[in-house]
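The complex appears here minus one protein chain, its other protein chains still in place.
Just so it is clear, A, B and C label the chains in written order, and each chain counts residues from 1 on its own.
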Amino acid sequence: MSYLIKGGTVVSTTGPNPADVLVDGERIVALFAPGTGPQEIETIDATGKYVIPGAIDAHTHMQMPFGGTEASDTFDTGTRAAAFGGTTTIIDFAIQRYGEVVQDGLAAWHAKTAGTCHIDYGFHMILGGVDDESLKAMDQLVADEGITSFKLFMAYPGVFYSDDGQILRAMQRARDNGAMIMMHAENGPAIDVLVKQALERGETDPYHHGVTRPQELEAEATSRAIWLASVAADCPLYIVHLSASKALEQVAAARDLGRNVFAETCPQYLYLTLEDQLGAPGFEGAKWVCSTPLRSKHESHRADLWRGLRTNDLAMVSTDHCPFCMKDQKEMGVGDFSKIPNGIGGVEHRVDLLYQGVVDGKLSLGRWVETIATTPARMFGMYPRKGVIAPGSDADIVLYDPAGRTRIGVDTHHMNMDYSAWEGWEIAGRVDTVISRGTVIVRGGEYEGRAGHGRYVPRGLSDYLV
Amino acid sequence: MSYLIKGGTVVSTTGPNPADVLVDGERIVALFAPGTGPQEIETIDATGKYVIPGAIDAHTHMQMPFGGTEASDTFDTGTRAAAFGGTTTIIDFAIQRYGEVVQDGLAAWHAKTAGTCHIDYGFHMILGGVDDESLKAMDQLVADEGITSFKLFMAYPGVFYSDDGQILRAMQRARDNGAMIMMHAENGPAIDVLVKQALERGETDPYHHGVTRPQELEAEATSRAIWLASVAADCPLYIVHLSASKALEQVAAARDLGRNVFAETCPQYLYLTLEDQLGAPGFEGAKWVCSTPLRSKHESHRADLWRGLRTNDLAMVSTDHCPFCMKDQKEMGVGDFSKIPNGIGGVEHRVDLLYQGVVDGKLSLGRWVETIATTPARMFGMYPRKGVIAPGSDADIVLYDPAGRTRIGVDTHHMNMDYSAWEGWEIAGRVDTVISRGTVIVRGGEYEGRAGHGRYVPRGLSDYLV
Amino acid sequence: MSYLIKGGTVVSTTGPNPADVLVDGERIVALFAPGTGPQEIETIDATGKYVIPGAIDAHTHMQMPFGGTEASDTFDTGTRAAAFGGTTTIIDFAIQRYGEVVQDGLAAWHAKTAGTCHIDYGFHMILGGVDDESLKAMDQLVADEGITSFKLFMAYPGVFYSDDGQILRAMQRARDNGAMIMMHAENGPAIDVLVKQALERGETDPYHHGVTRPQELEAEATSRAIWLASVAADCPLYIVHLSASKALEQVAAARDLGRNVFAETCPQYLYLTLEDQLGAPGFEGAKWVCSTPLRSKHESHRADLWRGLRTNDLAMVSTDHCPFCMKDQKEMGVGDFSKIPNGIGGVEHRVDLLYQGVVDGKLSLGRWVETIATTPARMFGMYPRKGVIAPGSDADIVLYDPAGRTRIGVDTHHMNMDYSAWEGWEIAGRVDTVISRGTVIVRGGEYEGRAGHGRYVPRGLSDYLV
Partner (left out) sequence: MSYLIKGGTVVSTTGPNPADVLVDGERIVALFAPGTGPQEIETIDATGKYVIPGAIDAHTHMQMPFGGTEASDTFDTGTRAAAFGGTTTIIDFAIQRYGEVVQDGLAAWHAKTAGTCHIDYGFHMILGGVDDESLKAMDQLVADEGITSFKLFMAYPGVFYSDDGQILRAMQRARDNGAMIMMHAENGPAIDVLVKQALERGETDPYHHGVTRPQELEAEATSRAIWLASVAADCPLYIVHLSASKALEQVAAARDLGRNVFAETCPQYLYLTLEDQLGAPGFEGAKWVCSTPLRSKHESHRADLWRGLRTNDLAMVSTDHCPFCMKDQKEMGVGDFSKIPNGIGGVEHRVDLLYQGVVDGKLSLGRWVETIATTPARMFGMYPRKGVIAPGSDADIVLYDPAGRTRIGVDTHHMNMDYSAWEGWEIAGRVDTVISRGTVIVRGGEYEGRAGHGRYVPRGLSDYLV
């Protein structure tokens, strides 16, 4: 089946350009100057709309096990919510825990996603125990499984933590097999001291989750990861959920040297703060407990992160979607912030929240598309199949209405959460139509997709290296 | 007339993608997944070739008057040579001298180009005398004449030199009318002291042209221009012909702050050196006398410039094509390097010389296209008409043969110069076919174009600002 | 005549140490562990006092001609006021104006000081016109006249301004003859544009003196001077009256590279601000019109300058004492801030104002002495004759009472000014006794000195270079 998306303005990384887009089956097959395409064909009217590549969220945690509970979105509910928000591909994290076989972890995640996803998906692999076996597994996943990125943690001693020797070994192996090392960059051993001291002082509310994770300990870990990557012959390094000015400085300094060091930030760090959200009265702040934490509004974090997005010191924006309900889940931490499950849900809102940046003059249209779609595809080995409106690419397409408005709240969102981190926010722009591999799954805001439509996307090596 | 460029690999800024390109008249009208385009149509076979946007050289000086002589390429010979090298648009410099009316200078350059150019062209305007009248003229040129960039000189006191007060005023005006300030950043008054002292010491050979223009005086002027632009409320600033590591540091520092500061470098700075070329025996070095000068091979300039191209601290590459023959022209400076006309011809070789960087692993394919075509178009207000293979864009297209080789020399080049700055260099890649606004002007290396085909391109404001 | 200063605590640059000081004639002849000195001798009781080297103010302008008027303190009134404040040596500026003979300027200043000074004095030479003649004069002054520092101006075009070529030539000469180049680092040509524009907009009050001299134009000039000094083979460079954070950054960066770049700041920049003083209602702000100007309290200038004093990025503190009365003098600029004579009087208060920094925990005792006495002596070639309590040194000694308090105001100060820039300030510490070359000139706050006691101090080369 063929159809023509007509009358819209295609936005690429270098800017907007009016063009009609011909879809045939699952792929884009042609782009036409307006009105020059085939006449006798079904059309989708894109007049007044931006036609952008389906957005890619490269950092989600659907139904992730965490401290006796599990992230509240399944791959079913989570990918459906993502689709509503204009995201047509996610990359989730399969997990190897210490002592487990890497391939078993991957198999478990394949089992969870089989038949449940509404949109396409790939996996990064979390390595919870770097040793000879897991290093061999890295090679195999890169060669055979389409897994080309591996996440390590400098925090959470006893859970996912790798020491610097393990990190160095994994980086050396990545250097050899071409994979990307993703890093949760916070100094866990030092944070744990601060957390223990705070709790001993009776500082138990959610706000202290933030103050016990000072930006210096994110900056330090970011810096350390960069040093270790240089010792590993400049292994490519990707810092996840960068939240703080001083951490950004470390990344920017490495990039000035031409290093293959990249970072993402998340919408929550661009908008929300330690004081206004995490410091909300009572236990309310638990809604925004995530790590890295929200930062102080009295410092320049948010302005610096927006600037970093403009300068490409921050390559892209992911959500780190990891939702937990207040009831029964976040509530586990009443009286002890360290027991609050860490995570914010937002997979549905990234495209809109970043478009607000366009409206506010903080990003160009081209940079919007780049940070939510094109760079994620290039960074993680899915380009040009994903991330671009081009002949031959998957027909993952969003029609975005710049004249629309989006109001966010628990009553209207589609994520499986009993609150919204953005309750009451009304912002410019609206996702109008979402196409996944040629199939319209959202039309005029109404859902037409289905669980099982989404397919696994084996990924190649990053082609984003400098 | 229509035809299909078939079988090639279209390269955009984000990377290569196989696609067929449909040209109708002067424009690109469609891109197709390979083999999906119209069947009954004339075709150009691009099998094995890169299909890239026609390159844009944003810094040339055809038949520029200089010290009693004139650059040896006319707009006719120079644009024909450019076409041979895959360049389909140049931006040359119209000149206002001190005491002249700006619009008269522009008219003079329009007169020179009328009917003589083989490819499209635009103009920057050199302001040789900033005062109330010329500031008013800036506004008029931006509004009515398609001139949106204005060059000032911190060197050449008594010729083009503007003092810091004049620079500040021009920057303030540019801030208001949206234009870009281009800067020749060398500290002229200090250089003139060093030149005079060298000549007094009997140091008269071409090599001393280089040592009397130390990189510190380029870095200083670059830094000063950046400070002045910040006082002018962050007026957009573009540093021309950046040659030196320390100057690059200034640009990089400003860009880290998110400033609208940009820079170009030129092929000569990426490959040639103070010692090997400018320091050639006898008067030979005169061939490479240009300002800013070639830099020492014992410092890290070339590696730093290549890195700057990768990190986008250098946005693009121009040639600063300003050819003079050895005979009668360069020879004016025998016995006094300060009398050697400043300039190197290279408009024909930029695309090839930068492709060599791709082969050497210094640039990605996408970045090659970006630095020679897409960014110049965006930087100087010609995008998406120029600089991109997209439906609706001018059909300025180059078929580039990665399997070919190019040998450079005076016997084979098409520039009106009696020597080549790159004599004997043989490099990878070859321009196969060049299309200008739909017309094939070079086919399989043979020329089919004509003087007068080229048209003036009025330009809009830069859409490259961060 | 001999006497013993007994019971006090001698403060050197490395800290306090109890010791008794024996003075014989004009010199210090011995230091003793407490109580171990000669018994049968006149004593001055220093119990509870700090015994510090007489302070040196290396930047004053007594009776300096300026725009038809003259700084209101003569060498008589000004050096007497200095003595009251614990300063026993000044270095004033002799002036060569454009077109004048350097030696004539020096002779004029020797004439003014002959028989009039209460304390010892030296001269820096202002070069208002760098040319072959004045460069030769530099050599002669260094060799024969004890003048080893030469001040140039990057501001005041048409008055003292040197262009970058002149600056470079003077720096080269200084490099050869060993002298120090002192620099008034503000970009005058750019400032003059801003001043003209402000006046045209009717912004005529003193506050606009400040905003038309933005810190960027001080930082730029500071940076440029540092670049030029590097071209002059690392000629020693001393930035006068540094006032702004961004200028300090330039100095700090050069010093990190081990460059011989130094800077002073002044008490007014450590305490007073654009808003609170220069922005006082009506014409009141004229009291604080000086260049460089007071900086905004909403930026971090004051904290940064104090930190710079601690880190030695700021080597020392001078006053730039250049007093003008409100009546008839400052009033020349009613309705046009650019006509207000530039200058603040403060020669009397530096020692106390910096001691307040000790009380506030911003400086150590040793650093206090270093910044007001020892470094000025070393920087400007008077050490160990001046600036230290050591056997053989001139007996320039201050007994400072840390338990005392000083209240500043026009009723009590001794400078010839009809207002005080520090009216009503009450600060910790008090100058108790001042000894100049063995003679007590202030005792218990009462004056015992006389005009003509002060002698010219020919200076050697700086021994402060790194």
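Note that in this section a contact is a pair of C-beta atoms (placed from the backbone, for glycine too) under 8 Å apart; a residue touches a chain by one contact, two chains touch by 3 or more.
Note that this is a predicted model, so its numbers are computed, not measured.
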item	value
For the chain not depicted, the shown chains it touches	A, C
From C:Leu199, C:Ala390 or C:Ala451, residue that would touch the chain that is not displayed	C:Ala390
Contact residue for the chain not shown (choose from A:Thr9, A:Ser223, A:Ser318 or A:Ser420)	A:Ser223
Hidden partner chain, residues of chain A it touches	163-165, 167-169, 187, 189-190, 192-194, 214, 216-217, 219-220, 223-224, 227-228, 230-231
Residue numbers in chain C that touch the chain omitted from display	12-15, 17-20, 24, 27-34, 36-37, 252, 255-258, 307, 310-313, 364, 374, 378, 383-384, 388, 390-393, 463, 466
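Here is the rule we use: only the chains that are shown with their structure count from here on.
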item	value
Maximum inter-chain contact count - chain pair	A-B
Mean-CA-position distance for chain C and chain B (Å)	51
Averaged-CA centre spacing for the pair chain C and chain A, given as whole angstrom	58
Centre-to-centre distance between chain B and chain A (centres being mean Cα positions), rounded to whole Å	39
Shared-contact residues (touching 2 or more other chains) in chain B	none
